[in-house]
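Showing just some of the chains, left in place.
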């Protein structure tokens, strides 16, 4: 379970998160939508401790992320994250990209790590690209590889940050399919996305962010069918 | 074309000088690179403000003619500190720091060239700072830095022509000794130039090749 | 003190300039030879130690001593008062006459006729410093200092220089070597006789005393004349200054 | 603590002479840069030209400049050229040697800069009706200058440092030459060269700082 209590966060003068409250249960899929700069990405990077927070608490399975005593490297093993920019490790093959962390972080043997990597890569449809270097992959394939890489650590939670928005329209579909599949398998997920159709189909709940505040949260039918907050209405009108 | 009194003993003498050039270069580049990596990583980790003293210190080596650095270091070690270092030691010390100053800059550039997003990805997989450095940053930074590093090594080799001022008889000095005796300056200088060219050029080409190859992926 | 140190270390390290024939140069095997080299070896012999020749370019002679890389300088060093502020000199062990060597095409026939021409010498030497002063006094022409004696004669034979002033010994050696075309010694330079001395650290009185006596003994024993004949030839120059003590 | 007595006032008394030397050093450096940039542009064009032999000449220049010691190049510029009966003053020889070196390195930089500019830029220019020359002059060259501005600044610093090699061709009016002459007179080696080092340091700092100011004014994008 991920519990976020009254989280505040600033970059210099700019307050980017203004008291976020959100609890994500095991197996739940929460989608975050909202305008550019509203703090969606920042929230995700705070959840796995890549960014410090100013005040509030983020608790993952009972461990407070930003406590001094927390071993972040250990915590991050159970929180997979995939970013908007494809950040494949360009000097490693697809297989090596996926096995690196299991081997170095979990101390797995080569054979075992490769076994897992193969499974995950097949899962995302890259079973035939094991020996390829990322530069040879399309954007969509790179994104799927990044997903497999995160999954190979057997995380309990997955965070996705606009994983399709840097992709050509033709490639978006294949990545969204992969996410949908994961959701159906019961993975706990927080997805930041601009794909409204996807948000509606897959989410248990949808949150709308506006200028660092979570303006509204609810089941997809409510958010898309009957938005309460005027900003949500404006936003949805603009993206349709 | 050339009617020369150059004997085989003289050629061996020149080869010894060339050997000295290579020895001085190898030692200085080796020590300088290690120091440069350490200084470079420290500079990146500390950030501009805290690393300022180190930056200033290294900057001196890039802002004062090497000839003066050598003369000064020699005078300082000997006259002021009264340490009895051989010329070779002084030459290697100065050239090592000289190399380190440039190398730190190259290392810093290499590390900066690794996108933060890639480093974040590594950290978010649970890798420690050290693992990130070891498995992601260094391999990637090396690709960016290696061509410049080869350029630096070549530069140091060429600049080592100046260590004659601390009584180290390297290639150019050996050539001058032979010129004094044989009085065939053009011929001897051409041999000397060809020699420098023969060591530099393939290495320079190799650097260019690496650059081309690695810029593709 | 230093004298004891040398004796107990078993080696005498001499600074010698090796591009200054016939005082210091290299043989066909590139081994050091010359008047200064022999002189250093003689000194080592009387001290009962091995001689080690450390090659130093002209500008680096005194720094080499100061930095402790050599024990004494046997390097044809003029005993100027300016330098004596830094190092200690023995009594003179050799004296140079200065001559003018000119490129045949320049039409220079004497010291005076160098006026208005491009002339040069080795940077930082006695004659170099004196010549530069002279060119300034003439108010025309140009003075160029080169790093080595070899470069000076090279520039002279290429015609980059019209004339040079150098010690008679090196001028004769170079002209007679046959390596330089179209240059000849055209006359004396009216500079003071250049007395050169051995040098050591300024405060090593024991060593300097020893050097003084050594120079004196070389003359008395006839070894000075012998070496002079071997390397230079001709009339032996006097090492004493008329009407003065030293 | 030290076995050496510093005599700074002796050396400092000579500061005016050394500053005169610094002026000569700057003259050589600035001239060699200006001419070097012109040569480098020419070399860059030659290397793009259709003629094999012109390309070979330009490439030869660049490779020799980059693969032999600067000291060697300067020595050649004096004694080497003279063996063809051309006599140049030490100042000019040093200038030619450094210019040769500058041009070689800069030409290589310019080539890299050219490669860094996407060819869609030329296309965009051409599709607005510009000729090849116009597209080059108004679109490529300004961007090229920006990309190679930092390398040019570095080269300028090197040019200043390289003037210290002028002594090998008989120059004694530049900063290093003046210092060496003074050293031969007094043998206050440490003091004199330390002062020279400081002057060189200040000169290079002035260059890098003013380059930064110029860049801030010129390149506002």
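We call the chains A, B, C and D, going by the order they appear; numbering starts again at 1 in every chain.
The working rule: a residue touches a chain if its C-beta (ideal position, glycine included) is under 8 Å from a C-beta of that chain, and two chains touch if they have at least 3 such contacts.
Quick caveat: nothing in here was measured; it's all calculated off a predicted structure.
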Composition of the entire complex, counting every copy that the file contains: A x2, B x1, C x1, D x1
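Methods note: only the chains that are shown with their structure count from here on.
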Pair joined by more contacting C-beta pairs (B-D or B-C): B-D
Chain B and chain D: spacing of chain centres that average the CA atoms, whole Å: 20
Between chain C and chain B, distance of the C-alpha-averaged centres to the nearest whole Å: 37
Inter-centroid spacing, chain B versus chain A (mean Cα positions, whole Å): 46
Residues of chain D engaged with two or more neighbouring chains: 4, 79, 83, 189
Residues within chain C bordering two or more other chains: 63, 66, 154
Arrangement of touching chains [line / ring / star / complete / other]: other
Residue numbers on chain C that touch chain B, as the complex places them: 18-19, 25-26, 28-30, 54-57, 60, 63-64, 66-69, 148-150, 153-154, 177, 179-180
Chain C contact footprint on chain B (complex, rising order): 7, 9-10, 13, 71, 74-75, 77-79, 82-84, 86-87, 164-165, 167, 169, 176-185
Sites on chain A touched by chain B in the complex: 45, 48, 50, 73-77, 79-81, 83, 85, 87, 89-91, 100-101, 104-105, 133, 135, 146, 149-150, 153
